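A protein chain is absent from this complex, but the other protein chains hold their places.
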């Protein structure tokens, strides 16, 4: 189902394009430079799936507390657009989101609403529920959003969390980046339910399925879901079908693993790549090719500049090892 | 819904009556003698709920591997009818089901198909799934049955277990003794789903609701569910509404706790007590009052004899403390 | 001052902090219900309402993550487990998440979360309701672990724990709930990480954990009659540990017995022993002795329970053994039995 019911305003289309482009190009940079062995942290790439996080985070216009999995890049960049701290963390620099202690799986910019991504499947999910409780009690007006893979729905804590959010009447936005696989195990080999949304519904969340592969659809859906969640004081579950282009972890492809067919993936997903589609939409909005190129160039330059700053930033000194185990008052 | 579609044969009615009576009278003995401080183990009484375990275990005619919670008495006695080892365990004797090491929460007669009851909510549930797998691989013809309370469905592992049983096509019989409370917290304060069965269905189990309060209904339902589970290689989920007459743990009542109303419970449950109903049915089968009294007397005598044997059996000597931490070949 | 019991000390600390700071809340299975966790949350729901004192589904894993999420976004949760055995379901969140949220964010996020866990022997509780598991948490960097023994320590340490910006796991032995002593009425903090000498002595140091300090005191009284002077040190906080206090005591006495209410193998007594041996090298007159549970699951039957759980007798005999004294006949002594409630001063 697609949720792009009416054309979005030009500014939104541009915003979504830029955010998608930023995530894509940042990862392309990683792919190109990973072999230099300067980003020494395991990379779970978002490439292909960025539209999910971009659609949702853009809809929230910053007022979100985002929790993500180890597949964190798109979620982080969609929410913060902060390539400086992003690359600094991947390069293990003091200027990174966790001064190099977190790495790719643990990106954290709580001041910008990306709280912390997590490497153990489903662990971030209940945390989002608690954050939503705090947001309500403290009347912050922020919305808790949690991204996770279809694999996370294998885990009992996922069901506990939906139930708890519904029970406590919390407007948590649960977003399943449903790429159909946990590593190379397909959903059918792990879950019996035909539709995850159908299984979630009795637990008290409003459910939404999106298989458009389109960022504008996800954006529209998220707007609707967030509004309803706040209005009705209920969690929302968004199941967004998507496709991971690269291998589970690392910067290569995995066509040789034999669990999915390259031609099929290309036909069903890569040919209608969300970024490509969004770029084409710009033309419909009378954005000229040279204007698009200028936007792209600007983002590329920003990435280059961030990378440069990152690679020149200081590496943590050994004494930092013991710092920050406990919170130190500023 | 009630599943007693057609009258059961007289022999079955009698069997169910006896089994119910055995469980009830055994617990009545406990209530009467607990204050003597010789059964020094926490008691989670089944009284009022016995018809659930009796109905299910009777339907399986012994060929079951039963897993139960700390509310274990009815499950144990319905499956084994072994008051000797039951009371021996409660009295902490070497002749008990765990030579006194287990107590009321950990009754175990694996040779009779009552594997082990467990005191941590929901822990016994996945174990039943593994046992079903073994039963299939080893072609034992036995059926795995697991009893748990409505509280266990709060726990993620419950959902993981149903999914796993369905995924592996295992005919596990999940039986929820739905007394509506976890200690004094009602289901509505813990679970959002309107009907637990509706929530379970998408996970791949056949679901059955029974609110008859009647042992014959549960018996018929279990027969049907077990047959279908084996035929279709699917788990079954039986949600049987029932009522705990006594307090959560201990031998007293809890009307003064304020979470439920004595008059309502009496009207809705105790007045149509399953044992009373079953006794009345015997008359319809032309069993005379004196024949019934004789059956009752026989069971009472058996209980007395078991208690006597138990109280005369040896208490474990201190050297048994370190025995059995690891399995010792016979 | 007035007398207050340990359960009351927890209740008073919680109430006072909830009054002082509207961000504090307390939750967990059974917390606001009739039984109110041994009375430790009695009256709190009435006073602060359902949003600040609430029950949860039996979903320990999710409800721990919930506490973490609330803590990092500005609240100060207290999560209660009526048995540490059930807190095992929270270990994934506690070890994989709660313990390293501050570190992995480069020190940016604070985690002001208190997790309370009840431990201790009951009435034939068996293997699933009897654990302590101190060391499973003291092993993990980023977690603070406390186990106060006296009501006044409990009040001050609970307040300190609630005010701490880091996760604190508080172990509460159920037999202590009835212990009474003079406890100041106003709120006060006892800093975490500072131990306490519960009884000065000179012949042997007993490092007691939680309830075992009560047993140690009884043992010390018995031994005093024979002229043996026992020093009792209560670390109170297990992590971070007040190592110095313990080490100085053992250096003075030259002898050390560690009395734990947990398994000995890889228990917290092992960590204490390792540190004492390292820091008191050459100053010990006898090997450090560890006392704890028998290395078996907890049995249910009373006669084996009595073998499983250490008590004052175990300590007396260990001291006698260490000092080369004859084993005393303890028949006339009055040992604690949980069938009569404990009311001692600590």
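Observations on the model:
Letters A, B and C mark the chains in the order given here, with residues in each chain numbered from 1 onward.
The criterion applied here is as follows: contacts are C-beta pairs under 8 Å (C-beta built on N, C-alpha and C of every residue); 3 or more make two chains touch, one makes a residue touch a chain.
What you are looking at is a predicted structure, and each value in this text was computed from that prediction instead of being measured.
In terms of the touch definition stated at the top, the absent chain reaches A, B, C within the entire complex.
Only one residue in the set C:7, C:89 or C:233 touches the chain that does not appear here, and it is C:89.
Note that of C:35, C:229, C:295 or C:314, the residue touching the chain absent from this view is C:295. Touch with the chain that is not drawn comes from one residue among B:43, B:125 or B:274, which is B:125. Although one chain is not drawn, its touching partners on subunit C can still be listed: residues 85, 88-89, 91-92, 95-96, 99-100, 103-104, 126-128, 131, 133, 135-136, 138-142, 239, 263, 265-271, 273-274, 277-279, 281, 284, 286-290, 295-297, 299. For subunit B, the list of residues touching the undisplayed chain reads 65, 67, 96-102, 106, 108, 110-111, 115-116, 118, 120, 123-135, 137-138, 140, 144, 156-157, 160-161, 163-164, 167, 323-329. Even with one chain removed from view, subunit A keeps its contact list with that chain: residues 37, 40-42, 92-93, 98, 100-106, 118-123, 151-152, 154-156, 182-185, 189-191, 257-259, 315-318, 320-322, 325.
Everything below uses one rule, namely that only the chains that are shown with their structure count from here on.
Counting contacting C-beta pairs between every two chains, the top pair is A-C. Separating the CA-averaged centres of subunit A and subunit B is a span of 47 Å.
The distance from the centre of subunit B to the centre of subunit C, with each centre set as the mean of the Cα atoms, comes to 37 Å. In this assembly, the C-alpha centroid of subunit A lies 42 Å from the C-alpha centroid of subunit C.
Shared interface positions of subunit A, defined as residues touching 2 or more other chains, are 156-157, 160, 163, 167.
Shown for subunit C are the residues that touch two or more other chains, namely 56-57, 59, 61-62.
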